[in-house]
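Heads up, one of the protein chains got dropped from this complex, but the rest are sitting where they should.
Then we have chain A:
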Amino acid sequence: MAVGEPLIELRNVNKYFGALHVLQDIDLTVGRGEVVVVIGPSGSGKSTLCRTINRLETIQSGSIVVDGRPLPEEGRDLARLRAEVGMVFQSFNLFAHRTVLDNLMLAQVKVRKRGKAEAQRRARELLDRVGLADQADKYPAQLSGGQQQRVAIARALAMDPKVMLFDEPTSALDPEMINEVLEVMRQLARDGMTMAVVTHEMGFARYAANRVIFMDDDRIVEDRSPEEFFKAPESARARDFLSKILKH
């Protein structure tokens, strides 16, 4: 897969939660069509990094450029940019008061200003793609975790985003449901979607990623191809991390 020009560029990004320095001098580029997987121990700043890209978390210094434009401040410009950046959350966050179909249609109609019929057609097409065409009229609470997460992915895709952010998409799932979500993500990656994925799934990192980012203590420690990273991590911290999670 050819990796194009940069779609997301973070330069010298710093973020604090009060006195806590949670992102330190982060430089990261995600090219068009690239799949970048961010791994690292809990509390290393991976999720925060992911959430800064569509400004669900604000930063104190540095710059974030998405598709050639600096991330706007709060307001309509920011809303417009967020429509181009799909996001999938650890806790799914499907709209609890709306059916699956409505979940997929709401932002299409309100943000993309599509007609009801067109939005519904697109919604059903995407539900079919994630294997949930028969669940359209159910409410989120009636679905399993894996199904909810696949709906959440379809909901983000309905906006036709340029890039998809995944914030630990399988961490809240039962083990047997993880694969159905990863399969949807692998398919997306094969179709050429630009993706930034925070995950603990090493199998996904190894086989679906173009690059692996290893974070520890609020900074990026390694940024390499998955083959190199998993065969011979450069830092002692990454070796230690891998030895702990790959043994069992």
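The working rule: a contact is a pair of C-beta atoms (placed from the backbone, for glycine too) under 8 Å apart; a residue touches a chain by one contact, two chains touch by 3 or more; residues count from 1.
To be clear about the criterion, contacts and distances are computed from a predicted model.
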(message) Looking at what's absent rather than what's present, what does UniProt name the missing chain, "ABC transmembrane type-1 domain-containing protein", "Glutamate permease", "Sarcosine oxidase subunit beta" or "Chemotaxis protein CheW"?
(response) "Glutamate permease"
(message) Given that one chain is not shown, which residue among A:12, A:60 or A:91 touches it?
(response) A:91
(message) Could you pull out which residues of chain A are in touch with the chain that's been left out?
(response) 54, 56, 74, 76, 79-87, 89, 91, 93-97, 106-107, 110-111, 152, 155-156, 159
